[in-house]
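Below is a structure I'd like to ask you about.
With one protein chain withheld, the remaining protein chains of the complex are depicted in position.
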Amino acid sequence: ACSNEPADNSTAGGESEGTEAPQDALEWAQGITDTQIIVANSAATSGAFAPVGVPFNAGIEAYFKKINGEGGIQGRDIVFTHVDDEFDPVKGKAALSSFVEDEKVFAIVGHFGTPVVAATLEDLKEYGIPAVYFATGIGQLYNDKAEGRERNIFPVQPIYRTEGQIMVARAVGDFGASKIGVIYTNDDAGKDMLWGAETMAEQLDVELVIQQVAAGATDVSSAVTTIKDAEVDFVIGAAIQATIPTIIKELAAQSVNKDVITTYVNVSPVIAEGVVNEINGKFDVYGNGWVSFEGERANALAEFAEYTVGYETNVYAMTGWIAAHFFVEGLKRVDGVITWDTYMDALEESPINNPFGGQIDFGNGLRAGTQEMNLSKINHDNPAGEWVEEKPLQSIDSILN
Amino acid sequence: MHIDHQPNMDGLVLKIENLSIAFGGLKAVDDLSFEIKENEVFGLIGPNGAGKTTAFNCITQFYRPDSGNIYFKDRKGKVQNLLEHGVHEIIELGLVRTFQNVELIRELSIIDNVLIGAHTDFNATIFDQAFRLPRAVKEERRMRQKAYEILETLGIEDRADQLVGGQPYGILKKVEFARSLISDPKLIILDEPAAGLNDTETMELSKRIRRISKELNCAILLVEHDMRLVMDVCDRICAISFGKFLAKGTPKEIKENKDVQVAYLGIEVTENAEE
Amino acid sequence: MSTFLQVVFRSLETGSIYALAALGIIIVFRTSFITNFSQGVVAMFNTFVVTYLFRTMGLPLWLAIFGGIISAILVGFLIDIVIIRHTKKVSPVAKQIITLGMIMIVLGITPLLFGVDPLRLPRLIEDGNLTLLGADISYNGLFNIVFGIAVMVTLFYILQKTKVGLAVRATASNEHTAKLMGVPTKTVTLGAWAVAGVLGVLSGVMAAPMTSVTLNLMDEIQINALIAVVLGGFQTFYGPVLGAYIIGIGRNLLLYYGSSVWGGQILYILILVFLVFRPHGLIGKKIIKKV
Amino acid sequence: MRKNKTLLKIENLVVRYGAVEALKGINMEVNEGEIVAILGANGAGKTSTLRTISGLVESSGGSIVLGDQDITKTEAEKISAMGIGQSPEGRQVFRDFTVEENLKIGAFTIKDKAQIESNFNRVYGYFPVLKERKNQSASTLSGGEQQMLAIARALMGSPKILLLDEPSLGLAPLIVQDIMDIVKEIKQEGTTVIIVEQNAAQTLKIADYAYVLELGQVKMHGEASKLKNDPHLIEAYLGAH
Partner (left out) sequence: MNTIKKIIKNPYAHFILLGVLLLFVPVLAETGIFKVSYITTLGGAFIFAIAALGLNILLGFSGLISLGTSGFMGLAAYVSAYVTMDMNLPFEVAFLLAVLIPTLIGVLVGLVSLKIEGIYLAIATLAVSEVLRKTFEEFDFFTNGFSGKNAQYPTLLGTFELDRTGMYYLIVVVLVLIMILTYNLVNGRLGRALNAMRGSEAASQAMGVNLLNHRLIAFALATVYASVAGVLYVHFIKYSYPSIWSLKLSLDFLAMIIIGGLRSIYGTLIGALIVFAVPDIFLKQLPYFNQLSYVLNGVLIILVIIFYPHGLVYARYDIKRLFNKLFKKGA
């Protein structure tokens, strides 16, 4: 599937140890030919997760198209190959082994989905292949001093647990809440956010009223009734796209009329459009954000929209775009021979900017993904669905102070 | 269940006492009693819906009778009240049946169907079977041989390895018969074995029933509407109607019994049977 | 009291959705002898059609729903003609697997046709609440309940009292012999798939405004409808409807008064235990096979 | 001798089940108002013939013509609507229906309510036991009762041609006699009957014409009165095992 032209002898181990070695002693890493840099990912692009996987990959491809259009990296085009793993760990594992051992790609960009990522994290570390951006928020990715074999893992996306903490921090810091309702879905997103929320609530000594709903549920009425009865003063909607509209609509239907905060995944015009009629005149829906569309970032957004026709407003496409951006920023910094080590050094060299705001620092082995988030709110007056930024990117500490 | 009296079963293999069962308001079998002697061919006749099949189902424990007792002298000569046994235990005592509507396994070969009749005669455990221990292998071979011999006596050994599905009705009837023979029963219950057989086949069947009863030393309880067969093979006959006893006797006595003629035989057929 | 009523009212609405879906499953089961695992995804597909007509084509909602009904009928016909008719030699279990294949096809095609974004479908009656004994019920919810019941009553009447119903039940009982009696079984089966499709899209259109139109729209409804059918029994058409309402209400009561985490599972276990004592559901009875 | 006009004509009919050739090109003619018997040993192809006429089995060759209409490829339900009724092998009652519902289905192709009513009266007259059991589920009937139900159900449709597949199977001698009488009676009313039976002697008594099948071929045919006395018949073809 890929052309193995010159200088492609380095094997899976990534044996070029010393970064101090003179340039001409270095060999180009696998997956890099005179004309191409081959990268890959496996993601669920069919079945029930297609609505996430398809736009995500479209975002990655769009960004590479932009880069290639601008002349590529050191004159090489970035070639992106992809296999549909159907969210199945076996298939994801098989795909990864094929990428690294058969096709000998240079890096994995946008490794996707909790089950596949968790099942292959060890394999990745063993291979030593750089893996930039993980489309999942599992805790295993977090590392504050990655060294040696763990260095190659570069998470970017916010971790749901962090987000759960931020939500409670917002509720208390920005809205003065003391009794918070949490409606969470029984999936990794919901449960991780709950974990974060509980941790933070304990720290801040506020009361939580917790209700679980099934991911993808159509009837969440009993959970909402419980929340209503408890007379909370703020609600956390710890659920991703499919379920959050159900929760918000039920809150409106039962006139709970307390403000709601939810995860960055939902900060998309589509979701806003889906619920704006129901909440109008009743309560506000806030969302964490790790991207900002205001001011100077508007340009980045326009550029994104230009390349992702059909997915202009899709958050998952946006995250794919970001994934590719982080990967490319690292590449751009290497001048001369690209090996796995020179590449990883480049990523760690200094913080990398997110095109939509904020930055991530991989320096000194820090692998923590996005730590700062902003706050936006659904605009009641726009029936087409719109989020407007209320507060800029802030860390937990700055929210609480 | 506590048996307060041990019936006298000298010379008998089966004794039915005051058997009754009702479905809703309908008394399908009503205070029925009869007994079957060892090695005799006993006929049970009666109009459609008289309760014959229901009586069979009570004897073989497919139905639980409302009242009455069913005693059976098992292989070891011990008197058993069948009501104290589960359906699947009946065959071990030495009582086996066929079905009014053939009940065979279409996807198995004829010989395998016959071997099912020998199910309770195997000693090998699952473990023996899973690992094909010599014990299991030998036993399987022995039983297969026996089944083959039975098929031979019925003249269908050439089909032993054919599947049951798609076989003509007459063959199916024979396979059912063979399956009941392999367990060396003391009493075989046959429910309409001649249904669907043509004249010649019915004659053959009648010969076979007599022979089997002699050779295997077992009694046969037969339900059949084909009077030529019944009159030909039965030593004694019991006629019932609306679940109740009607008449009992030798074929000749039954044929001449007015009640039986009115309720069941009809005049013309009686003539036919005499032809 | 009012909270209790609140939970019940809201569950009635969900119950109606389950009931429509369950009816779709049972009608196919009784005519084609297929446990149709694809009822939900086909309904999801047709709900996407409604959403497409409404949002992209700009049709009024009622007209879009009408379009969805037409699409449901066409898809039903298509399934019967292209697939089900050719399964004469296929065993009932294998037919279930055919519906698994259909799930894969629909799940694969839908995002290609309608995109991957969750879409919004509004309620038929946007506003208004009725307050009854201290509990709220929206006019739309009320409409759903009444409409659902009306559809079901009509279906019952047709199935139990008319010749068409006799034809359907005869086809269900023994297709070959029904043909011998002059029952146009092919038309019956064709009709059953179409009706199942329509029941599906109706349940989808009722469910969609509570959530959003996504590939998973009907997942939960499908499982609960299947369980409703088993709880009610496969032998009647009203048993599953009863089962659907019991599940709708029972689930929410258990979630509310019991545990929001385990309520659903407790219900499953209760149903399981119930089945041990009534193996053929609330209404069903064992068909005795006389030997 | 066969004076009436031909109602049903079967030519070179071939039927296959996978590799098994059940009918190997048979020819038959059935005249209006006749009772035609089909005899033959087990597996000769009698049932296959009836099932092919009624459209349940697809033929692999040959033709079946009803009146002047070719019905070889016509679907079973249409054939039924044309007036061919059948009491099938193995009874095939609708197990979970009551006796009455079974009979109702038998009259499915009849539009006239009064006609249905009179058919009900008639079959209940023939088989009083069915009337007694009319609300009982068919699956719990005795073997013979089910057989009666199957025959009665076929009669409910007032068929022009009645196909009976071993109608006497499992019936008490008295009832067998009744069945034969009923067949004669409906013949009087102008119904054509094709009857498959094992009991050759009894059947030939009421039949006008008979075909003897063996291994999927017509081995013999002729007027019943003549065949009855043909020594070949019993010897050669009815006991082919």
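Think of it as A, B, C and D in the order they're written, each chain with its own count starting at 1.
In this section, a residue touches a chain if its C-beta (ideal position, glycine included) is under 8 Å from a C-beta of that chain, and two chains touch if they have at least 3 such contacts.
On a predicted model such as this, the values are computed, not experimentally measured, just so you know.
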* Structure fact -> Considering the complete assembly, the absent chain touches shown chains A, B, C
* Listed residues A:83, A:131, A:197 or A:210, member touching the removed chain -> A:83
* Asked: Thinking of the whole complex, not just what is shown, which of A:77, A:174, A:192 or A:259 touches the missing chain?
  -> A:192
* Which residue of A:115, A:128, A:196 or A:355 touches the chain not shown here -> A:115
* Structure fact -> Among A:29, A:62, A:95 or A:239, contact with the omitted chain is made only by A:95
* Asked: Please identify, in ascending order, the residues of chain C that touch the omitted chain?
  -> 29, 35, 37, 83, 86-87, 89-91, 93-98, 100-105, 107-109, 112, 223, 226-227, 229-230, 234, 261-262, 264-265, 268-269, 271-272, 275-276, 279-281, 289, 291
* To do: For the chain that got dropped from the picture, name the residues of chain A it touches.
  => 45-47, 83-84, 86, 88-91, 93-95, 97-98, 101-102, 114-115, 118-119, 122, 138-140, 186-188, 191-192
* Structure fact -> Those residues of chain B that touch the unshown chain are 60, 62, 86-92, 96-97, 99, 103-108, 112, 115-117, 119-120, 122, 124, 126, 129-132, 136, 140, 179, 183
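Criterion: only the chains that are shown with their structure count from here on.
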* Asked: Quick one: chain A and chain C, Cα centre-to-centre, how many Å?
  -> 37
* **Gap in Å, rounded to a whole number, between the CA centres of chain C and chain B** => 49
* Asked: Got the chain A residues that touch at least 2 other chains?
  -> none
* Structure fact -> chain D residues touching 2+ other chains are 140-142
* Asked: For chain C, which residues are in contact with chain D within the complex?
  -> 163, 166-167, 169-170, 173-174, 176-186, 235, 287-290
* To do: Would you mind writing out the residues of chain C in touch with chain A in their complex?
  => 3, 6-7, 10-11, 14, 17, 104, 107-108, 111, 115-120, 122, 126, 136, 138, 207, 209-212, 214-217, 219-221, 248, 251-253, 255-256, 260-261, 263-264
* To do: Can you check the complex and tell me which residues of chain D touch chain C?
  => 54-56, 75-77, 80-81, 85-86, 88, 92-97, 101, 104-106, 108-109, 137, 139-142, 153, 157
